[in-house]
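Here the complex is missing a single protein chain, while all its other protein chains stay put.
Chain nomenclature is as follows: A and B, assigned in order of appearance, with residue numbering initiated at 1 for each chain independently.
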Amino acid sequence: MLKRIALRLATVLAAITIVVGSGLAPAQAASKTITLLDSFDIKDWDPAVIYSSEVRTLLNVYETLTHYNSETGEAEPLLATDWTVSDDGLTWIFNLRKGVMFHDGTPFNAAAAKASLDRTIEIDGGAAYIWSSVEEISAPSEHSLVIKTEYPMPLNLVATSQYGAYMLSPAAGAKGADWLQEGNAAGTGPYKVRQWDKGQQLVMEKFDDYWGGWSDDQFDRIIVRFVAEVSTQVQMLRTGEADLMLSTAPADMLDKLQAEPGITLSVFESWLNIPLMINSKLYPTDNRKFRQALTYLMDYEAIGRDIYGGYGIVPKSCIPQSMWGAGQYDMPTLDIAKARQLLEESGIPESDWKVTYHAYTGRQEIGQISELFQALAAQAGVEVDLQIGEWGVLWDKQKRLETSANMFAVLWWADWPTPTGWLEAMWHSEEPILFNFAHYDNPEYDRVLDEGIKLQGSDRAAAIAKFEEAQGIVLDDAVAMCLVDLKKTVLHRTNLTGVFYNAAYETVSIYDLRRAE
Amino acid sequence: MTAIGDEFKRTPVSEPSLALVVRHFVTSHVLFVVGAVVFTVIVICALFAPWVATHDPIAIVFADKLEPPSLDHLMGTDSLGRDIFSRVMFGARTSLMVGVVVTGLAILIGLPIGLLSGYFGGRVDTVLMRFSDVFLAFPPLLLPIAITAALGSGLINAMFALAVSWFPWYARIMRGSVIRVKNELYISAARAMGVSHTRTMIRHVVPNALTPVVVQGSMDFGYTILAAASLSFIGIGAQPPRMEWGLMAALSRSKFLDFWWTVTFPGLAIFVTVLAVNLLGDGIRDMLDPKHKEFR
Partner (left out) sequence: MLLVITLLGVITITFVLSRVLPGSPVELMIGGHPTQEQIDAKKHELGLDLPIHEQFVMFVGNTIRGDFGTSLHTKQPVIEDIAERATATLELTTLAVVLIILIGVPIGVISAVHSNTMVDHAARTLSIAGVALPVFMAAILLQMVFYGALGWLPIQGRMSSVILLDYPFERVTGLYLVDTLLAGSWIAFKDAAAHMVLPLATLTLATLPMVTRITRNMMMEVLGEEYIRTAFAYGIPKRDIYYRYALKAVLIPLITVIGLAYGFLLGGSVVVEFVFDWPGLGGYVVRSITRSDFPASIGVTVVLATTYLSINLIVDMLYFAIDPRLRST
């Protein structure tokens, strides 16, 4: 009797499968639709506080006043057409583009720009600090925006930032952050938000009145699907169900994928590097020679060549070469003998040659690098106590000296085009600690850096001189081991043309993409 | 000359030979034997890992990165060029340790609770069982995840978290077993003779009540290994550079399609070990627990 039930059940199940499965290959979207894949859903919808991966999709929706050209290192017109700065560097006048509309029909003008920036500064979340020099914003005429600062800052560059410099429709801003967080947006960008199925996908469609205009071969619709597993993303790319991966695939898969027909790997410059911070206030790394010794215990070439599969470069400074102001220095190389010599010279007893090392999850290469260091350090007699954890938790631990580790590797990039994104954020003395993971406190360094900061708005060459001096001090004091400058790798279908990744913006502009049929 | 009554003497039948006994045992308990053999092999691999391994398991050799299985590297290499076979052998130590520690700790916590609860009954029983029930109220894995998150990721914390989530089962089983034993005549006899509660419990109750706990423990051994592997998969269990099968499989999972050996062999190791342990445990239960005697 049971056998019969089982048999009947099996038949029913089979029938259901057949019926349901009929004609259910993944529905191919229309040819003017592009499908992107990202691991994470949108976290913040408010452009005033956006500070994480949602940038990848929302950069199609919101725009900034100026745009950074990563090849020339200059700010270019976007929503502002041109700008001037006064001789004392304290007053900036931006002339705004005419005929621009927000997605909700509100016109873009100086009043709207002022409202956006005022709002960002007032909410003071995300990257609002980039406007900390601003004293007053005014809109004297409809397309003229005037910003006064307390001290000279290159606002033309600040305004290019992918965090905290977006223009939001004042009507939307008035509706408040809660309204935005429901999945609403009103920017000036080429695409507007059509539908958000939380946790599943975000759909954007062409904004017909975009000031940049449209041609026939551009994409009408963007579908961003949230797929947590990279291997799943790759499978979807292979079948053509998706066109481009916004997430970065692990480096050791790239060569194999590149070789496949239909898939292309495009490689670009990026601002990503990995400074391995060495704690200058925690024993035994509070000893300079000991720190220097550690810098000779890493196989820098292997990191770029083997761990990153050739998509990482041996750095020449603690700032990536893709950023203006990066100097070139004699960096340490793998030299166990030299390391031992320095260790002995340091005066630290051999029994104390122990360091704690924190690395966070999320990118497998960070973990691999830490294991590599552990193995190499052991050869010199240094014991490395490795602890892996979540970014938030480790960040919190590193902020406080009592819970911090001797070494902390972070993946880093700047919020806007400036070397201070590293130099100031990571090594300027601060209390309480935010990102100064090396707990570095050097008045001489602070002085040189502060001078450079004051000059970066008015005299770039002089600023660069100061910044280079600052980099030299960081490397001399060995408060960081700069492990690698990373290239950005983008996996996409071969028939997509125009794929370009700008180091300043963590995304690929869909407006510029075309699909060759 | 034959004596009267000789015909009543039975002709001694020769004792069955050892070979016959073994063969009979094996054929009637096939699965158990398979499990036992495989498990023994695994234990040997774990104990003698340094000799069984073909390479240094932590030696990073980039030149040999991600090579498929070959004669030189029986299970291929991982993304740092380390020999997977050697890492799997050393991983056996970790996994077996997890099984022993978690099950052992859970029994260590649960046994006294179940003993006191079953022996004294009444309010002691109610309080202790309510306490255990609270832990049982959490769906499996949820509590270990929460505890590990609270204590911080890592294999030690994960093992502790798993043991804390598991002990209620043993408490309940022990309690049930103790209740049964408590009513036996020899216990009343001991008490009547003036044996103290403590001595009674330790010398008379526990040894006789232990069987179901042992049976459950042997069956749970496999589950604990799987649970630890799941925690590693989520990212809160074992952390690199520890060699734990679940961690090895989890770290390589994005490579599964192109470099299948990095995931398959650690996964297979988990599979085979848990399978063997479960067969072993089932067999032990079948032999020890009278209720499960095969019915024909």
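By our rule, contacts are C-beta pairs under 8 Å (C-beta built on N, C-alpha and C of every residue); 3 or more make two chains touch, one makes a residue touch a chain.
The model shown is predicted, which means the values in this text are computed figures rather than measured ones.
For the chain left out of this panel, the touching residue among A:V227, A:I274, A:L386 or A:L423 is A:V227.
Set against the missing chain, the residues B:A92, B:L128 or B:I145 yield one that touches it, B:I145. Check B:L96, B:A171 or B:A229 against the missing chain and you find that the one touching it is B:A229. Within the set A:A128, A:V193 or A:M426, the residue that contacts the chain not displayed is A:A128. For subunit B, the residues touching the absent chain in the complete assembly are 30-31, 130-131, 133-135, 137-143, 145-147, 149-152, 222-223, 226, 229-230, 233-236, 246, 249-250, 253, 256-257, 263-264, 267, 270-275, 278-279, 282, 291-295. Touching residues on subunit A toward the chain that is not drawn are 1-3, 5-6, 9, 16-17, 19-22, 24-27, 29, 35, 43-44, 49, 51, 124-126, 128-129, 177, 181, 194-195, 197-201, 203, 223, 225-229, 231-232, 235-236, 238-239, 241, 361, 390, 392-393, 396-397, 432, 434.
Just so we're on the same page, only the chains that are shown with their structure count from here on.
Here the spacing of subunit A and subunit B, counted between their Cα centres, is 46 Å. Interface of subunit A with subunit B (complex): residues 229-231, 234-235, 249-250, 252-253, 256-257, 302, 305-307, 361, 364, 367-368, 370-372, 374-375, 386-390, 393. The touching residues of subunit B, when paired with subunit A in their complex, are 58-60, 62, 65-66, 79-80, 152-154, 235, 239-241, 251, 253-259.
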